[in-house]
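Heads up, one of the protein chains got dropped from this complex, but the rest are sitting where they should.
Just so it is clear, A, B and C label the chains in written order, and each chain counts residues from 1 on its own.
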Amino acid sequence: MNTYFPLEEKNIKIHGRTVERSPLALFWTGSGIELVTDASELHFELESGFDIYEQWIRIEVNGYSSVRMPLGTGVSDICVFRGMEKRSMKHVRLFKEVQPMGADCDSYLRVISVKADGALYPVGERPYLLEFIGDSITSGEGLGGRRGLNEWVPSVFTTEKHYVLETARLLDADFNIISQSGWGVYSSWDNNVTHALPKIYPYVCGPQIGGIAEALGSREPYGFGGRVPDAVIVNLGTNDANAFKEPAWVDPETGKKYKLNTLDDGSFDPADLKKISDAVKGFLKTLRCIHKDAYIVWAYGMIGRPLKDCIEGAVNEYIAESGDRRAEFCLLPDIEDEWIAANEHPGRGSHAAAAKTLAGFLRERLT
Amino acid sequence: MNTYFPLEEKNIKIHGRTVERSPLALFWTGSGIELVTDASELHFELESGFDIYEQWIRIEVNGYSSVRMPLGTGVSDICVFRGMEKRSMKHVRLFKEVQPMGADCDSYLRVISVKADGALYPVGERPYLLEFIGDSITSGEGLGGRRGLNEWVPSVFTTEKHYVLETARLLDADFNIISQSGWGVYSSWDNNVTHALPKIYPYVCGPQIGGIAEALGSREPYGFGGRVPDAVIVNLGTNDANAFKEPAWVDPETGKKYKLNTLDDGSFDPADLKKISDAVKGFLKTLRCIHKDAYIVWAYGMIGRPLKDCIEGAVNEYIAESGDRRAEFCLLPDIEDEWIAANEHPGRGSHAAAAKTLAGFLRERLT
Amino acid sequence: MNTYFPLEEKNIKIHGRTVERSPLALFWTGSGIELVTDASELHFELESGFDIYEQWIRIEVNGYSSVRMPLGTGVSDICVFRGMEKRSMKHVRLFKEVQPMGADCDSYLRVISVKADGALYPVGERPYLLEFIGDSITSGEGLGGRRGLNEWVPSVFTTEKHYVLETARLLDADFNIISQSGWGVYSSWDNNVTHALPKIYPYVCGPQIGGIAEALGSREPYGFGGRVPDAVIVNLGTNDANAFKEPAWVDPETGKKYKLNTLDDGSFDPADLKKISDAVKGFLKTLRCIHKDAYIVWAYGMIGRPLKDCIEGAVNEYIAESGDRRAEFCLLPDIEDEWIAANEHPGRGSHAAAAKTLAGFLRERLT
Partner (left out) sequence: MNTYFPLEEKNIKIHGRTVERSPLALFWTGSGIELVTDASELHFELESGFDIYEQWIRIEVNGYSSVRMPLGTGVSDICVFRGMEKRSMKHVRLFKEVQPMGADCDSYLRVISVKADGALYPVGERPYLLEFIGDSITSGEGLGGRRGLNEWVPSVFTTEKHYVLETARLLDADFNIISQSGWGVYSSWDNNVTHALPKIYPYVCGPQIGGIAEALGSREPYGFGGRVPDAVIVNLGTNDANAFKEPAWVDPETGKKYKLNTLDDGSFDPADLKKISDAVKGFLKTLRCIHKDAYIVWAYGMIGRPLKDCIEGAVNEYIAESGDRRAEFCLLPDIEDEWIAANEHPGRGSHAAAAKTLAGFLRERLT
């Protein structure tokens, strides 16, 4: 008979920033659980809901993607496998495929239990823990669909062949992701200055305000009491650059307008570049304050690099001003035409190239 | 509101050998349906059952694998996508990931309906139709799992990155598959002479005898009244070679023993090789009789090639004896160590190499 | 194997006002399907959705209530029975347990298919068809729960032991129901004059405006092209009486106030009684216009009878003025203390008494 393991079970390893209650809420892209079992049959009991954006999950067995599917509302009993030999050990990971949807705070995903007819064994920690902070690129937007498909829907998000998972695989690292499509370090693609990752970084899952997500703890301050990341990789700036071309955003509370401007010659207004530069430096200070020992990398450039000088300069200024020797800028490979996937976003080629660059970069710096 | 399209709907294209009733039974690996729709939301209503081996399906959107999952017993409402734009055309294919399970004739899969909030559009025929006849290699066994996993379970079967689908993609061809793990042209790996593909080729789904599968029509004679394949590719012989090393099989009805023997020096007994050779020639005659205009290829060699001379010789004898100018032997790339996947079977590298070879071979011969 | 019968199947009898499309939308209390089958196994495929008020169904086998349950969102495969003998005939009815919910126009219920491993046989018409038009009493509100439970939720609505079904059973009649909790003939309990049954009577399901219900056809004019009812029973007036004690309703479009008033001595203002009286007479004319041959009964009095004189007088005036000899007032048994069920509504005793009265009344008048 199958046993139901609650999420308190110590041999269930939890990935991603969450509040560790049972059932376990999964908020972020790539959040999930991991286990090793000798069971012949394995199920996950999941609970999910949404108004607009349904949840998707992916399950790997021994590192091979085996299940990828959307979830309906209510409880789902997902069979991972059945009929396997009881003597053999299977290594299983469950991933949330999609980012937290700020526009649908009733979208949520919880792991209720693991059901298996065998025992669970300790998973252990991988040598490193990496934290990635980013935008749609880091949310895996578009990676799940072919170029030509331009739909802002959950099914085009995926963690398969994702640069974060690939980087982590190459370095044998655990990872977690904090990311939101369209957001930046100073403002979002549409000049919304509240849609900046630094603003929500201190919360469990800041972009989800209200609804079921908040009832699950999304807006609680995050304790940062767990394992300290060995490296924090910030992949932000792409949307800040877009904002120069977009209309102003008006704060509905204050009526104040926000816009990054270009000069008459089309170049970025230096005064506005300084806002970005200050935001970069400010976020670096915040991160250093929270993660005393982490190597901090500002990675940039997967969809063009108009802000390369601005960001690289800001990082270097921060280093000079702070004396921090464990922060650095890293240019990622720019997208190539044949690498473009759905929503004109980086596809597998792009993610593979980024992972190779980052893994090489980090391998030299992590000891 | 979503409309329910029954399977009689002319714009639903059906793949794979079946009886074209509604609901539509899917028997073989890679069987499925294909459609083009402008819907914003698409669901498949599937019905499935099993005693031992559960069904798995895979769904591609615009050629990208988006859903892969097992099915429980009963009716499943599988959401392919929701929330897409109504103006855009999406090209969707549903595949059965697993072969018909002769050992579980209550395992079955039916497509009840397609549910969409838009219209379906004609899919059209691809320039070629290819039929593949094979064993576990052609059933995609092991392709769905990593080397080291050795489990005879449905989840290690897949059509993703499968040499048949890749060959068809490279040639822009439709395809269908007739295959059974462990079976051969003369006998199965364990000398069972009833487990030979030629024995069941005339039936809708010969290996499933009794149970729900037979109620669905598995044992009905197949009409061969549909589109004529441009090429028939037989990938058999691998299990026949294994049979030389295995104990005899005793026919439970007659008590007669069957075994392919090796001589004292370890070589294959020429008398037994002739049985295989005769079986090859016989099957070629049968195929030519059914498919007058098809190019017939005997492809061999993805897991070793101990029977290369035997099979190639038989093909050439058949050509000489029949004057058939449209039959030919084709050696496929042998497995390499880093290509091995679950169940010690060919993985993605192996399948990609076979597809490249076959596509090149066929491109020159199909006009 | 089970066969899927679409709702076009002629041997599936449809009950209740709807648009006869496939899948079949069920709007009203007691709407449903009926069939006779020799199958050993029977399932209903239902599709349902809601924002606030979930759907409930009930299934009778040979007149015995066997299944009663709520439905989730999406497709449900409801097994009615399995393992019965194939030789025996089973008579099955599916009922919608709940009224259309005007406050949740995304609540809906559709019958997708009947699934059975046998044949369906003609059901035939019962000798009479009765139509009931009413309020919460006729919606079966409270009948599904014990006194003391006061919750405006779907689960307290039921058609089991409902006076309409009991009346129909006693007379061997088919029936359909058009009813809304809180509504009246002139205005609802809270003086809302748009919440009057005559206002929505000409539509398929008038109270559901917008949302999925309207997409399913709720607001289409109803054709009245089907079988002519032998009797139309109006059970309205209970909420009109309540309105005298409630505050005015203000029409949000015109700003006009509506209120039924009492005089200083607590009696109903005769001017307002006339509004009700006129509404009664108007509705009788409408009904007679639509249903030329029906016997029309105004039944009243299951929860007090403060408007008995008003309504009975209006019916008699209508008769006198029109010369209509086939319209009549019928006083129903008043609720008794031990008959009270949930929401202080009539329970089983009350419904049984009303059915007995009505069946006796109609038996004498229907030929």
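Everything below uses one rule, namely that a residue touches a chain if its C-beta (ideal position, glycine included) is under 8 Å from a C-beta of that chain, and two chains touch if they have at least 3 such contacts.
A quick note: this is a predicted structure, and the numbers were derived from the prediction, not measured.
Put simply, the hidden chain is in touch with A, B, C once you look at the whole complex.
Checked against the full complex, the candidates A:80, A:185, A:216 or A:327 give a single residue touching the omitted chain, namely A:216. Contact between chain A and the absent chain runs through residues 1, 4, 6, 22-23, 45, 74-75, 77, 112-113, 212, 215-216. Of the residues in chain B, those that touch the hidden partner chain are 72-74. Counting over the whole complex, chain C has residues 52-54, 61-70, 72, 77-85, 88, 90, 144-146, 148-155, 342 touching the chain that is not drawn.
Here, only the chains that are shown with their structure count from here on.
Looking at contacts between chains, the pair that accounts for the most C-beta pairs is A-B.
Remark: chain A and chain B have CA centroids separated by 39 Å (rounded to whole angstrom). For this pair, chain B with chain C, the centres built from the Cα atoms lie 55 Å apart.
Shown for chain B are the residues that touch two or more other chains, namely 77.
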